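Of the protein chains in this complex, all but one are displayed in their positions.
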Amino acid sequence: MIGFISYLVNGISLGSVYAIIALGYTMVYGIAKMLNFAHGDVIMIGAFVVFSTVSGAGLPPVVGVLISVVACTLLGMAIERIAYKPLRKASKLAVLITAIGVSYFLQNVALLIYGANTKSFTSVVSIEPITLADGAMVISGETIVTVIACIIIMIGLMTFMKYSKAGRAMLAVSEDSGAAQLMGVNVNSTIAMTFAIGSALAAIAGVLLCSSYPSLTPYTGSMPGIKAFVAAVFGGIGSIPGAFIGGILLGVIEILGKAYISSQLADAIVFAVLIIVLLVKPTGLLGKQIQEKV
Amino acid sequence: MKTRNLSKLTKSNFITYGIVIAAYIIVEIFLRAGMVSSLLEGLLVPLCMYVILAVSLNLTVGISGELSLGHAGFMCVGAFSSAIFSKCMETVLPVAGIRFFLAILIGTAFAALFGVLIGIPVLRLKGDYLAIVTLAFGEIIKNVVNVVFLGRDSRGFHISTKDSISLGLEKGGEVIIKGPQGITGTPKDSTFLIGVILILITLFVVINLINSRTGRAIMAIRDNRIAAESVGISVTKYKLLAFSVSAALAGTAGVLYAHNLSTLTALPKNFGYNMSITILVFVVLGGIGNIRGSVIAAVVLTLLPELLRSLNDYRMLIYAIILIVTMIFTSSPGGREIQERIKLFFKKKKTKEA
Partner (left out) sequence: MALLEVKNLGISFGGLRAVDDFNLTIEQGELYGLIGPNGAGKTTIFNLLTGVYKPTDGYIMLDGENITGKKTTEINRHGIARTFQNIRLFSELSVLDNVKVGLHNHYPYSALTGILRLPKYFRVEKEMNEKAMELLKVFGLDKEADYKASNLPYGQQRKLEIARALATGPKLLLLDEPAAGMNPNETQELMKTIRFVRDEFHMTILLIEHDMKLVSGICERLTVLNFGQVLTEGETTAVLHDPKVIAAYLGE
C-alpha cells in the first residue's frame, strides 16, 4: 500500500511537470493552432541555461532559474517572430515543418555548445524531504516544489486569463483572431505574449524535470514535449484545467505503468490511454465539441 | 480535348519513371567505374527506402489530406514481419530471390493489415488529433516490438515479454527476436537494383491509383468531405483504402530496410516518430500531392547531410536552417513576393535578349 502511494506521489510529481509544459502548449496551440514541435526543445534550453549558470558559473539556483526563465521567454518570442510570424496565413503543414526545423535547430545548437554526452544536472531544490510512515515513504523536496509550482502556475494562469485585459485578449484571439482584431485587440503582440508565457513555463518545467531526473542531453526535451502535447490533447486542447488534469493523469499512468506493468512499455501505455480517450471523446476530456456548418 | 489531357498526364508520369530509371543507370555506371565512395554506396539502399516512404506517405498526406505521424510504425511492422519470415526460411528456402520476393509480400501484407486495423478507429479523427494518434500508434508499435522475445523449436513458436530463457526452448531451439536486441542474422537480400524496382512498383501503384476512379474519390473527400458524401462517396471506405495502401508501401520500405542490415532493432532513430517526421519533411518540401517532388526531395534531403559531412557538427544545424528558410520562402507572403520578383527578373532578361 505504501509502495502504491509513493508511486502515486511520484506520478503526481512527474505529472505536474507535464502539466506545466502542457499549460504552455495548450495556450500556444489555442492561439496559433499549430503543433509546436519546438516547445519541448525550449524545455531543454531552459535546463541547459540553469546547468551553465548554476553548475558552471556557480550562481545561486534562484538566480539561475530567473536567468533561464528570461532567456526562454526571449527565445520563445524570437522563434515566434522569426519563424512563425511570416507563416501566419500559410498552410498548417508548412507551419508544422517550420516548427520541426526550429526543433532541429535548437537541438543542434545545444549539441554544438554542450556536446552529445549526458550532463548530470544538479537539483536546484534544497528543501529537505519529508519522511512518512517511519521512513517507509519519502517525499522528496523536488516533488514538493514541483507540485506546488504547478498548482500556483495553474491558478495564476486561470486568474490571468479571466481577469486581466491581456488574458482576455488571448481568449479573444484564440476564439476568432479576425474578430478580435476588429475589436481593437493587437493580435501580433497577443500572440507574441502567448509564446512568451508558454516558453517561460517551459523553462520552469525544464528545471523541475531535470531536478527530479538529473540527466540532460540536447534531446531531453523532445519526448516530454510530445507527452505534454498528449496531455494537452488528453484534457482537451485549449483548456487550461484540461491541460492540468491531462498532465497529472499522464504522469500517474506513466509511473504506475512502469511500476506494475513494464518499464519498457510505460510510454506505450500512456499512448494507448490517449488513443482510447480520443476514440471515446474525440475532443479530449474537457474539450469543446465543434461541428462543421453545412 | 480529353485525349490531350490524358496524354499530358501520361507524359508527366513517364517522366517520373524515366528520372528513376535514368538515375539508376547513372549510379550503376559510376559504381562499375569504381567512382562511388563506399559511404555513398552504403547509402543507396536506404535512399530507395526513403523514396518509397516519401511517395507512400504522400498518398496519405497529399492525396488523402490526412496528417499522419506514424508512418515509421508501419515500416517497423513490415521490417519485423519480413525479417522473422526470412530468418525462419533461410534453411528451408535457400534461393534468395524467391525467399526475398515472399518476404516483400509478407512485410507489405502485414503492414497493410496494421493499416486497416489502425485506420478503422483513428480515421474518424481529424487534423492534429489524427496526427497525435498516429504518432501514438507508431510509438506503441516500436515499444511493443522492443519487449517481445520470440523463439522457435521443434514444438513451434514461443513468445515471451520477459527474456530469452522464459521462452523455455528445447535444445537446438532458436531465439528469433531478442527483445531490445532485435533480430540478428537476417539474410542481406536487399540490393540497389531491387530497391529501384520497388520504387518503380510503388510509383506505379500510387500514380495509377491517383489517376483512377478510386483516386478521384479519395481526392474529392480531401477537398470537401460533405460534398463527397452528398454525391454518394463512402468516406470511410476510401480514406481507409488510401491509408492502408500507404501503410502497405511503408511496409515494403521496411522489408528493404530489414534485409539491408545484419541486426534489426527498433530504435527511436529508425522506427520512432522522428523517422515519421523526417519522411513528412520530404513530402512537404517535395510538394504536397506532388509524387515526383517526393522522389526528388527524398533523394536530395537524404544526401544533403552527407554532402555537408565536411562541415561536421554544423551539418544538422545547416539542415535545420535550410528547412526553416525554405518553408518561409515558399509559404510566407513575403517569400512569395521575392519569388515573383525573381521570376519577373528572369522574364525581363529573356525578353531583352530576344
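First chain written, first letter: the chains are A and B, and each begins at residue 1.
Basically, contacts are C-beta pairs under 8 Å (C-beta built on N, C-alpha and C of every residue); 3 or more make two chains touch, one makes a residue touch a chain.
What you see is a predicted model; the values in this text were computed from it and never measured.
Trainee: Given that one chain is not shown, which residue among B:98, B:117, B:227 or B:307 touches it?
Mentor: Reading the full complex, the residue touching the unseen chain is B:227.
Trainee: Give the residue, chosen from B:182, B:215 or B:286, that touches the chain omitted from the document.
Mentor: Considering the complete complex, B:215 is the one touching the chain left out.
Trainee: Residues of chain B in contact with the chain that isn't shown?
Mentor: 1-2, 5, 204-205, 208-209, 211-217, 219-220, 222-224, 226-235, 241, 289
As a working rule, only the chains that are shown with their structure count from here on.
Trainee: Quick one: report the Å distance separating chain A from chain B, using the average Cα coordinate of each chain.
Mentor: Result: the chain centres lie 31 Å from each other.
Trainee: Name, in rising order, each residue of chain A that touches chain B in their complex.
Mentor: Against chain B, the touching part of chain A is residues 29, 35, 37, 83, 86-87, 89-98, 100-102, 104-105, 107-109, 111-112, 222, 226, 229-230, 233, 237, 262, 264-265, 267-268, 271-272, 274-275, 278-279, 282-283, 292, 294.
Trainee: For the complex, which residues does chain B have touching chain A?
Mentor: Going by the criterion above, the answer is residues 61, 67, 121-122, 124-125, 127-129, 131-133, 135-137, 139-140, 143-144, 146-147, 161, 180, 226, 273-274, 277, 280-281, 284-285, 288, 313-314, 316-317, 319-321, 323-324, 327-328, 330-335.
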